[in-house]
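Apart from one protein chain that is not included, each protein chain of the complex appears where it belongs.
What follows is chain A.
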């Protein structure tokens, strides 16, 4: 036990004396979560639009005022003809133009139908789509108010309600995703690098010719990173909770348990990488290409798994991160207990055991 403690102490010296690993350990998680939370978002705010009002009557003025007062849009200017639309878009500031047909109020009364056309700049398709939806929402809202005033006819209206994330805040998706990426990166990459560093510097040779058992060396190498990864997970959750108002509806204890399970599975992957690479560079490339990319692309963090082609969906099943993201979202947003996520948990446990067994089998007690 004394040997083990001595070994861990040495590991902490390594970590705290290396500015680069300190930065990866603590700087990156915070930077990433803030970046994803603030900068990379699907929400729109203060989009500049232009209005082309052919009728210029009471109703159109009311709708325009309504739009002006919403936080999503900023009416940049009023244009006079269709010909100006393109030149507005080309200037780049205006992202959408709302066109009211002539005789808007009259049509609304006589034909019961009046048309507003939303023309959007689709060079950024997602933004364009979102603007169109938001516009529709604002006008629907106006209609609703109007209808309440004059109950004239029965009309079936589909109203959707978003459960668990009513405002469709993208940060609710990013916090679990970033947490997964960070834990994977810190755990797998850092351990594989720290083990291969011993190989590269030749100290592994001395460690092998010592009474330390392989098991003790591995656990000693990995232990500090378990500890640091848990701190990282907590920091990310605190940032999510306090800065981005991400709720934690489920049990915090269960969340921590699942996080530790995921950390251990990532660490065992890191050990596995270190057994097959001889240099720190190889270990880093393997971790980045072999782990980070699949984690980002195939875990459902950024691209929904359901809309992937079938082979990709099948491959995504072997990515531990996929299961962890499902678990974290379920606990944090739906507030479910273990009875709803035991299957995912079991998959994660199975993977962890497999990776640990494989890396112990692959660990070399000699130099070749």
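Everything below uses one rule, namely that contacts are C-beta pairs under 8 Å (C-beta built on N, C-alpha and C of every residue); 3 or more make two chains touch, one makes a residue touch a chain; residues count from 1.
Convention: contacts and distances are computed from a predicted model.
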Out of "ABC-type multidrug transport system, ATPase component", "L-arabinose ABC transporter membrane protein", "Cytochrome c domain-containing protein" or "Hydrogenase 4 subunit B", the chain not pictured bears the UniProt name "ABC-type multidrug transport system, ATPase component"
Contacting the left-out chain in the complete assembly, out of A:71, A:125, A:202 or A:304:
A:202
Looking at A:210, A:249 or A:317, which makes contact with the chain not pictured?
A:210
At which residues does chain A meet the chain that is not included here?
2-3, 5-7, 9-10, 13-14, 17-18, 201-203, 205-212, 365-368
